[in-house]
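Of the protein chains in this complex, one is absent; all others appear in place.
Then we have chain A:
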Amino acid sequence: MRPLTEEETKTMFEKLSKYIGENIKLLVDRPDGTYCFRLHNDRVYYMSEKILKLATNISRDKLMSVGTCFGKFTKTKKFRLHITALDFLAPYAKFKVWVKPGAEQSFLYGNHVLKSGLGRITENTMQYQGVVVYSMADVPLGFGVAAKTTQECRRVDPMSIVVFHQADVGEFIRNEDALT
C-alpha cells in the first residue's frame, strides 16, 4: 500500500471530475477527519487516516481491502472507476439520469439506457458527460456516459441510446470476483 504518485493522482482525479466536477474537493477535505487515497494491488482505496494507520499492521499479501475501493489502474496506466465508488459519486454527482422502472432491470443487466427507458435527465447535460444513473425512487443504480445532449434526447427515436453503460450495481452479483 502506498500513496499515489503525482501522475496517478492526476489521472484518477481527471476521471473522477467527469462525474462529480469540482466536488472532488469535498472528498479530500472532510469535516470528519482526514481522508486519503492509497494504492494497493493497482487498486485505489479511499479511507480515513484512522483506518489507514490500523491497516498498516496487516502485511501486503494478506490485505484484501481497506475502506472503499474506487477503481483500478489498468496495465496501460489508465484509471477505471469501479461500481464500488458509486457511494461517493452519487451524492456529489453533477449530472444525473433517472430511468423508468421498466428499464431498471435492463440497465442492471449491463445494457445501455435507451430513450424509451429515460425518465428524467439533468438539464444542459453535454455529450459524453459522465452521469450517475438513478431509479425513479432516487436509488443510485450505476453510472455511465451521456450519449446525447439533453436537447438531442428530446428529439431522438425511442430505441436510440442516451446513456452508455459503464458500471451498474448488478456487478455486485455478476462480477463479484473482480470487484477488488
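In the analysis below, a residue touches a chain if its C-beta (ideal position, glycine included) is under 8 Å from a C-beta of that chain, and two chains touch if they have at least 3 such contacts; residues count from 1.
Heads up, the rule we're going with is that contacts and distances are computed from a predicted model.
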| item | value |
| --- | --- |
| Name per UniProt, for the chain absent here [options: "Pyruvate dehydrogenase E1 component subunit alpha", "Glutaredoxin-related protein 5, mitochondrial", "NOP2 nucleolar protein" or "Trafficking protein particle complex subunit"] | "NOP2 nucleolar protein" |
| Residue touching the undisplayed chain, where the options are A:12, A:66 or A:163 | A:66 |
| Residues belonging to chain A that touch the chain removed from view | 46-48, 50-51, 54-55, 57-58, 62-69, 83-84, 87, 104-105, 108, 135, 137, 139-141, 168-170, 172-173, 176-177, 179-180 |
